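Data block below; observations after.
All protein chains but one are shown in place.
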Amino acid sequence: MEILETLINGLSSGGTYAMIALGYTMVYGIAKMLNFAHGDIIMVGGYTIFVTMGLTGNPILGLLAAVLFCVVLGVVVERVAYKPLRGATPLAVLITAIGVSYLLQSVAQMIFKSSPKMVMIADLGNVEFLGLYIPMYVIVTLICSVIIMVVLSLFVRFTRTGRAMVAVSEDRGAAQLMGISVNRIITVTFAIGSALAAFAGFFMLMKSPSLTNTMGAMPGIKAFTAAVIGGIGSIPGAMVGGIVLGLIEACSYKITVIAPYTDAIEFLILILLLLVRPTGILGKKRREKV
Amino acid sequence: MTEKLKRLKWKNFLNCVVVAAFTLVFGVLSLTGSLNGSSIILIERIAISILLAVSLSVVVGFLGELSLGHAGFMCIGAYLGGKAAALLDPVLGTGVLSLLISLLVGGVCAAVCGLIIGLPALRLRGDYLAIVTLAFGEIVRSLFMNSSDESFGGALGLETPRFDKQSLFIYAFLLVLLCLVVIQNLLRSKHGRAITAIRDNEIAARATGINVTYYKLLVFSVSAFFAGLAGVLYSFSNFTVQSGKFGYNYSIEILVMVVLGGMGSINGSMISAALITFLDVNLQTLLTGDMAVLKNFLYALILIGLVLYNNAPALKGFREKYRLRAVMERIRERKPDPSKERDDEAKWDRVPTKIDMDEVLSVSPLKSQGDETSEPGEEERP
Partner (left out) sequence: MKKFLRAAALLLAAVLVCASFAACGSAGHTANNTEYVIGLSGPLTGGAAVYGVAVQNSAQMAVDEINAAGGLNGVRFKVIAKDDTHDAAKVAANYSSLMEEGMQVSLGTVTTAPGLEFSNLSKEDNLFFLTPSASGNDIPKNDNGFQMCFADGNQGAVAAGYVNSTGLKNIGIFYKSDDPYSKGIYEQFMENLDSSIETVEAVFTDANTSDFSAQISTLKDCTFIFMPIYYTPASLFMTQAKSIVSPTATYYGCDGFDGIESAEGFDITAIPQEVTMLSHFNSKATDGAAAEFVKKYTEKYGADTLNQFGASAYDCVYAIYNAMKEIAEGGKEIPVTISPSELCDLLKGKFTGGFTYSGVTGSEIKWEANGYVSKEAVKYVIKEAD
């Protein structure tokens, strides 16, 4: 029973990680950059939900507003901070992304102060199952993340834009020659990634109502771990990686001796994985070329 | 005699001379008791920041790898050096000998960790390496945070003996001098040329016979060594070392110093380290309330603004036209005399950050092929 419960907990936080990891993986695959500010988009989504719910009290409206605002923000950030650096060194892009992350955090703190805000999205109660009490939000998170991933996979598979995205990630130059507007595809990618971040923010708040300006930083970095575990650039990989990371975390918290070291363990896994198999579980093997 | 002086190129050591002069003047001031406590703390902090910024600058500005775990190396130095000092305290007291031994312990331990972190650097580049160094910093912090009370004090922090505060900063500046001499000599030698070659194009560097493995490990361990020294100094200037200080945010603060100073400029890093630390200590009492966040806001703007300005391909023409030097030349209405422009040896610390070909030729196991234009007849390596 204990094990089953841990599994469900792990799956639930894994679902959230997967959603964040999807944003990382898509941006990395297509724009070839590590969007350090991705975690902070979650935080912005959280504050948008907070503000909207303060005005209307409706969580669904809050989610919609968050998705909308995050999409706009993601696109604006891409245009202002990342686009001018296309073609510059990866180091420059990375440092700018760190700067954007810092900027979002400090602006949020200026507006909302540093004390945590509480957002009660909805009290959904528990479901009794085989003598276990499973909070409803766990089930909602799981179902929603599965739906989102299926929709996303179908989108990438069957729509023109989705296929163009695959093409750009495979070979930017060739895609451009085929008449695909690379800039537009990158913008769309950022928009989708930010929307996913807004969803992730919603689910994180559903689980724990505390909202601070750094709420996205750690989950963001951990989700990057998830993306790497699954193989960066791969959409199913991000899902698998998220779930694996969620399970590892839940198990680690269960064992009292190693519980304080949970973060260290997750990061250690990341380092070892990058050393041994940088392409992750589902990542494609790529040949190094000169 | 003049011939010899000319050959010495003492301009290259100007920063050392300035640091030495500072040390001398402050030393005299301190011995005469005319320095107050907060000035001494500020000077100590500045010395520590300079050590950190210069050592990070070697990795970021010259090797071209991003390290987000520099505070982690400092943390190792602070804890292990501080522990050594605490153990030596009953035997030797807290004197110069104990300081030297602790510096050695902290520095060497940090250097070993730098070596270990350098290993992933052999396989990984760019984003991945940045994440690995970040993960390393967090692991180090977490380990010290959860250590037992007897070993490293756990969450309460390690209690370390404090060095005489009237003289610690003199040793701190001597270490800055040591750091400058070692690093500048390293960079100015053929090794430095090899390091910048790896930055500009790793494959090409490898092809010309540069031992990339050796240089990457060398740079990472030298950089970690001096960060470790900074950590030991920190532990000697405080009674407690708490791992909370050495988080991701502190690593970013060091990175801001390097970026603000100009990538690949040792002098720039020094100046911006001193400036940021000065502002930091003074703003601490000025910016209270939620205004304190303005500091982070400023850091963010500096990072984004400077990197965009310096790297955006679209701004290239603008940059060339309005570079400080170009403007100066125009004011003097004089064209630079080509015969006086020496080879890049004279401007060893002002090499352009990266050549444009890099994007075309860069090779990374994690980059998709789409990023690289492969030409027929080129070799494919597994």
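Labels A and B are assigned to the chains in the order they are written; within every chain, residues are numbered from 1.
Just so it is clear, a residue touches a chain if its C-beta (ideal position, glycine included) is under 8 Å from a C-beta of that chain, and two chains touch if they have at least 3 such contacts.
All values derive from a computational prediction rather than experimental measurement.
Checked against the full complex, the one of B:156, B:181, B:207 or B:314 touching the unshown chain is B:156. Remark: the residues of chain A touching the chain excluded from display are 5-6, 9, 12-13, 114-120, 123, 125-126, 133, 135, 138, 204, 207-210, 212, 215, 218, 249-250, 253-254, 256, 259-260, 262-263. Interface residues of chain B facing the missing partner chain: 10-11, 14, 17-18, 21-22, 25-26, 29, 33-43, 142, 145-146, 154-157, 159, 162, 237-240, 242, 244-245, 281, 284-285, 288-290, 292.
Here, only the chains that are shown with their structure count from here on.
Note on chain placement: the centre of chain A and the centre of chain B lie 32 Å apart, centres being C-alpha means.
Within the complex formed with chain B, the chain A residues making contact are 28-29, 32-34, 81, 84-92, 94-96, 98-103, 105-107, 109-110, 113-114, 168-175, 217, 221, 224-225, 228, 232-233, 260-261, 263-264, 267-268, 270-271, 274-275, 278-279, 286-290. Partner chain A is touched in their complex by these residues of chain B: 60, 64-66, 68, 119-120, 123-128, 130-132, 134-136, 138-139, 142-143, 145-146, 203, 248, 252, 255, 259, 290, 293-294, 296-297, 299-304, 307-308, 310-315, 353-354, 358-359, 361-374, 378-382.
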